[in-house]
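What you see is the complex with one protein chain gone and the rest in place.
Moving on to subunit A:
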Amino acid sequence: MMIHNTIYCGICTLPVEFCEFGKTFKKCKLWLEDTNPEKFNNLYGSNVNNTSSLSSEKENQISSSLAKMQLKEERKQEREAENLKNSKILIKRIPRTKHKHIVAISNLEILGSDIDMKKIAKSFASKFATGSSVSKNAEKKDEIVIQGDVAEEVEEYLTALMKEKGIEVKIEHVTERFTNKKK
């Protein structure tokens, strides 16, 4: 039996002929035109006659509802991009005793859903040779807590990570003052 080769879309990961039913059809089309012009012509070229058994009325209905969905998705992505611009990663430096600090990083989840906080915490731990863990903060959100004064290094690591992923998020530093309540 022959192995059948399928071309998968680099944007939506479906086989290319299903892009038109995906949410990112426009982008998918551009991608295919760039990477595989031959297949692009096969699918979207001017001499393709649509062999559909449906009446033209129904066909129009399908395409209009698809267009609606794609428009919605575009708007959603715009909104998300806007959100990403406005949000920032918070690196907090919190004093423990007089000369010791811990660093808490919150808001990391905006970097994308494929980020695994536990894994990052582990890599911090081995990189800085300190304790590092994921815990919930006061707002019930996950944050990474590192035992040690490594705020600068953490920022370096995060900017490198973001460069790799091609996104840009502001990083803000906050230093909490040491408050000695016992007088």
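Some notes on this structure:
In this text, a residue touches a chain if its C-beta (ideal position, glycine included) is under 8 Å from a C-beta of that chain, and two chains touch if they have at least 3 such contacts; residues count from 1.
Methods note: contacts and distances are computed from a predicted model.
UniProt records the chain missing from this view under the protein name "Translation machinery-associated protein 20", selected from "ER membrane protein complex subunit 1", "EIPR1-like beta-propeller domain-containing protein", "3-methyl-2-oxobutanoate dehydrogenase (2-methylpropanoyl-transferring)" or "Translation machinery-associated protein 20".
Touching the missing chain, out of A:Thr13, A:Thr35 or A:Thr175, is residue A:Thr13. In the full complex, subunit A touches the omitted chain through residues 1, 3-4, 6, 12-15, 17-18, 21-22, 50-54, 58-59, 62, 65-66.
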